[in-house]
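For this view, one protein chain was removed and the others were kept in their places.
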Amino acid sequence: MIEFSAYTQLLVSYAILGGVYGLTALGLSLIWGVMKAVNWAHGDFLMVGMYTAFWTVTLFGIDPYIAAIVAFILLGLLGMVTHVIAIEPVVEKPGGHEATLLTTLGISVILESLALILWSPSPRSYQNVYKNTFIEILGIRTSVAEAIAFVVSIVSIVAVDQFLKRVRIGKAIRAVSQNPIGARVVGIDVPKIRLMTFGLGVALAGMAGVLVSTFYPNIRPLAGYVWDIASYVVVIFAGLGTIYGVIFAGIIIGVTEGLGTIIFSNAFRQILVYVVFLTVLLLRPQGLFGKALRRV
Amino acid sequence: MDTKAWILAIVLLIVGLVIGYFAAGPGQVKTVTTTKSVVKTVTVTKTVGAATQPPKTTAPAKKVEVKVGVLLPLSGGSAFSGQEDLRGIQLAALHINQSKYPNIKFIMKLVIADTQTKQDVAVTELRRLAQEGVVAIIGAYNSAVTYPSAAEAERIGLPYVVPESVSDKITAQGWKYVFRTCANASKYAYDTLWAMADIAKANGVDVKSVALIYENSDFGVTTTEGLKKYLNKFFPNAKIVHEESYPAEEVTSMDDMVAKLKAENPDIVFHVAYLKDAVLFVQTMKKLNWYPKAYVGAGAGGQTRVEFIQQLGPDANYVYTQTEWQPDFLNSKALKKWAWINDDFKKLYGRDMVGSSALNYVGTYVLGVAIQKALDSGANPNDIKAFRKAVRDALETIKIPAGELPLMPWGVDLTVPNHQNPEAAVAMAQILNEKFRVVWPIEFAPVKAVFPAPPWGKR
Partner (left out) sequence: MEVKLGGKLVLAAVLLILGAIFPLFADEFMVSILMQAYLWAFLALSWDVIGGYGGQFSLGHAAFLALGAYTSTILLQSYNVSPWIGMWAAGLVAGAAGALVGIASLRLRGPFFALGTIAFAELVKLLLLYFKGITGGPLGILITKSGPENMLFETQTPYYYLMFVLVIAGILFLKWFESSKFGIGLVAVREDEEAAEGVGINVYRVKVIGAAISAFLTGIGGTIYAQWIHFIRPDILVKLEYSTQIAAIDVVGGAGTPYGGLIGALILVPLSLYLNALFGGMIAGLSIILYGVVLLVVVVLVPGGIYGLIRRKLLRRKPQMGGK
């Protein structure tokens, strides 16, 4: 069986993976927490981010981490357009949750098919040195690409948290999240704040897409799907309205998954993940780190 | 903000796309990725258009036109494979229509349908194709889609040629109208073991332990069942030290599997995988600094795709993979004469054929031969029902010896009761210097296999 050192290696590997889960979930959590709208197209924005990395790296030969900034800006704009088309018109109406779910589903279908038509279904990839360079500390190895993704994940979560606490727009976002009617009363332009939030959430998704593409193979129209599932699980675990919760939840899920596969089989792991997910959802719908919810 | 204006803009954009597409003419615009991942667009005019006009050079008599239905996943989860398959079929039809094969003298008109990788869409499209008067169907890549659509074809009485779906069950139903030109999953497994046993023997290595890793859908499960069944026939001393399946689509990390393998340290790892999981597995082996004596892609899945080498670069070296076809085949004496097919493919798409396009090319050729036989027997192509029956009867008499079949080293024999071509075989390639080199059958192989593979540090 596996030796002790192998366990520590796996623990680190899966903690890093969990950190990446946190990063992919951050944008989703922000949008859901603030606007109470589920962004069904989240995975597809990740996919567009991955393609942004592919195109900028292959066409202009720039570093994938600069592509992350490009993706942040581009996807931010795309997010705002999406918001104007699909979210703002329905978010305040009765049944707004269901309506945003369906309109973002429409956006998701459109993005996937456009990617298929414009960029063909062939899986793309770009070469980068980061996934082929390894760091070794005390016999524990990881690739530079994964390590950077983990660090960026923590940095961006801290940055978003500070942004919400210190910057004026950030404070306004928090105000809208906690009490939209009160925010309006004190003169905050609520639709504008929603627009900014959605744009930021999608921009973060785009950036996460680029970082994932530095070490995870296959950029293709359906590539966002797998990270999509992980993101939802993380958001539910963390609970809404908590930014730091996302990273903790991500790491907990990553490590549980890793240990789960060693103890049980890989085929059984998935069943376990969904059982735990449903249990948390039913017993603690506010998540592990969230505050108790008022009625949604 | 004006929501309606935005929606109008999107609708206009899509209408524009449609109009733009038709304005571009009847040819198809294909995006082709070259090995350097530089994308260029090749406009293939008249791939299908040529079918409507007889070529100028030959045939004073007016050629008969026969419609053939193509059922493939052109969108959805398997779109990239489906579009690759379509290229093979279109090229075969083009060659038939250009009279490149003197034994086939009719015009093959393709009617192409998209299954969206969904079984109900496939069945509906099959009925539409039947109604449009196709005499036979080629398809449909995914075994799970081929299965119900072939059942429907059997009911309608429409010949169905399966050039690539491998699930054993397809030819185990006693269907009268369904024919498979490629090998089935058991045969893939059998040939994997046969190849590796030969290679190990040639290098004087005694294989004591193997591991089986496979994705958990139909493809992985049936191929692995075959591996387990035949393992001790070829490796009498080998033990299975580890066996594990995983979901190919959802897998985000394979560290756990590689760590377990590293602890067990088997001589050979057989991996039945799609592309993404295969790439991730090799990357993870490198990360955890472990490599078996041989890592073998069984079932000609992800490891046999050109993208596998593109994504991994030099790390793909020494990987064994089953392969239905490689450009390397054309270096052998027996198959040199078919090099022009690959040249034409390169002209159209800017790169070599791959296994799946070659398999579909061959399937289309076989169907072409059968349709010609039906025409020769005096069947009237305008009496569609009777003609389908005639094509079916002709398919049942098809026997093409090795050497006469384009591209492949094997022959086709559909006279067997279950319509499963027993002669189809699968070669073994090894990636050397970032190229697929055929290493088995050994007497046919241009290069010698490297066994065992060097560890990561010594490459």
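Before moving on, here are some points about what is shown:
Letters A and B mark the chains in the order given here, with residues in each chain numbered from 1 onward.
By definition in this document, a contact is a pair of C-beta atoms (placed from the backbone, for glycine too) under 8 Å apart; a residue touches a chain by one contact, two chains touch by 3 or more.
Keep in mind it's a predicted model, so treat the numbers as computed, not measured.
The hidden chain, counted over the whole complex, makes contact with A, B. For the chain missing from the display, the contacting residue among A:A67, A:M80, A:I236 or A:A249 is A:I236, taking the whole complex into account. Of the listed positions A:A15, A:L102, A:I169 or A:L288, the one in contact with the omitted chain in the full complex is A:L102.
Considering B:A79, B:V166 or B:V306, the position touching the chain not shown turns out to be B:A79 (whole complex).
Among B:V66, B:M108, B:A144 or B:V366, only B:A144 touches the chain that is left out of the view. Check B:V123, B:A140 or B:L330 against the missing chain and you find that the one touching it is B:V123.
Residues of chain A in contact with the chain left out of this view: 32, 36, 38, 85-86, 89-90, 93-95, 97-99, 101-103, 105-110, 112-114, 116-117, 232, 236, 267-268, 270-271, 274-275, 277-278, 281-282, 285, 295-296.
Mapped onto chain B, contacts with the missing chain fall at residues 3-4, 7, 10-11, 14, 17-18, 21, 28, 70, 74-75, 79, 82-83, 111-114, 116, 118-121, 123-125, 127-128, 131, 144-145, 147-148, 151-152, 155, 167, 169, 173, 216-218, 220-222.
One rule holds in what follows: only the chains that are shown with their structure count from here on.
Centres computed as Cα averages put chain A at a distance of 35 Å from chain B. Touching chain B in their complex are the following residues of chain A: 1-3, 6, 9-10, 13-14, 17, 58, 81, 84-85, 88-89, 110, 113, 116-117, 119-127, 131-132, 134, 141-143, 215-218, 220-222, 225-227, 229-230, 257-258, 261-262, 265-267, 270.
Interface of chain B with chain A (complex): residues 1, 3, 6-7, 10, 17, 30-31, 33, 37-39, 75, 77, 79-80, 82-83, 216, 244-247, 249-253, 255-257, 259-260, 262-263, 275-276, 279-280, 283, 286-289, 307, 310-311, 313, 315.
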